[in-house]
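A single protein chain has been omitted; all remaining protein chains appear in their positions.
Coming up: subunit A.
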Amino acid sequence: MKTWVYIDHFKGEAVPASWETIGAAKSLGSDVTAVILGTGVDALAKAAFEYGADEVVLADNSALEDFRVEAYANALSPLVTDAAPGLLLFPTTSRGRELAGMVAIDLNTGVLVDVIAMELDGDKVVATRPIYAGKLLQKTVCNASPQIITVRGRIFAKPEAEPGRSGTLTKVDVNVGDAPTTVEGYGESTGGVSLADAGVIVSGGRGVSNNPNLTPPDGMSDDEAEVWRAQQGFALITDLAGVLNAAVGASRAAVDANYIPYANQVGQTGKVVSPDLYIANGISGAIQHLAGMRNSKVIVAINKDPDAPIFKMARYGVVGDLHEIVPALTVAMKAKLGK
């Protein structure tokens, strides 16, 4: 089956899930055409070949400089109509989801969102997707063409890049038409490793503020003192994350108490993550938190309370004070990793 893979990028930098999606498409046994939209994105074509694309369709257009979903859909839908692939894959990013959704409306077909497994039944892809934040798994199919699927990141292996590998590059003209939005500017990037792409996540919960040994500066209200304590606690977590090249996560309780921004929240109403290693510090393990991280390969829990539900999910646990264990773990890991 002719398969197209959309290469999602932010300002010319591909998200790793784009390459994983090429791998996912190849695992279905089809030749892969990567489709790349943007301005000055030739380097992405080269990378797409190296990650396994057999063909690249590339549209370079100044109206595609900023990702605007309407503009991208206006460009992509006619290309897909003309080439008529049976399968169109996107990585599941917020851009990928929405672009897939709009193209599905344009082409009168459907989208299977955030898929974690695919198998072929003739020309039909039977996809598995987690629903209710992973509490259930749905098998789903799309009975129209193209079958549009967005593939969850960090599930399918990223193909080994073959330097110098190449294929057929087709540059196409697109008509972006009227795109109704203007991007006025970008805020400062949040920096650090993003939760979605992270192989390792170190998270903190309400327990991070619970260090009675610290004396907050004079004149703070109780709330301010709590946040101040939590910041000292999160500094320990950030140190460990630095050594492990990890992203920093948090429970909703920590976010709600203003210890850390919402962007760091893991869980059913935060980010759903699946790193290789998830270290939960001072997190009780409420069902909404577990829903966001249960698919992590190895879970480590550090918690004072031996009955905390998080231990039921964890491979390794330490019953103790995170303010003592986390800095000691940072030192130990630093030594083992030769840092």
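Here, a residue touches a chain if its C-beta (ideal position, glycine included) is under 8 Å from a C-beta of that chain, and two chains touch if they have at least 3 such contacts; residues count from 1.
Going forward, contacts and distances are computed from a predicted model.
Determine which name in "Cohesin domain-containing protein", "Glutamyl-tRNA(Gln) amidotransferase subunit A", "Succinate dehydrogenase" or "Electron transfer flavoprotein small subunit" the UniProt entry assigns to the undisplayed chain of the complex.
Checked against "Cohesin domain-containing protein", "Glutamyl-tRNA(Gln) amidotransferase subunit A", "Succinate dehydrogenase" or "Electron transfer flavoprotein small subunit": the hidden chain maps to "Electron transfer flavoprotein small subunit".
Taking the entire complex into account, which one of A:111, A:208 or A:241 touches the absent chain?
Selected residue, touching the omitted chain: A:111.
In the complete complex, the non-displayed chain touches which residues of subunit A?
Residues in contact with the chain left out: 10, 68-70, 73, 93-95, 97-98, 100-102, 104-106, 108-114, 129-144, 180-190, 194, 196, 199-200, 244, 262-263, 265, 268-269, 276-277, 286-288, 291, 294, 297-301, 306, 311-321, 324-325, 328-329, 331-333, 335-337.
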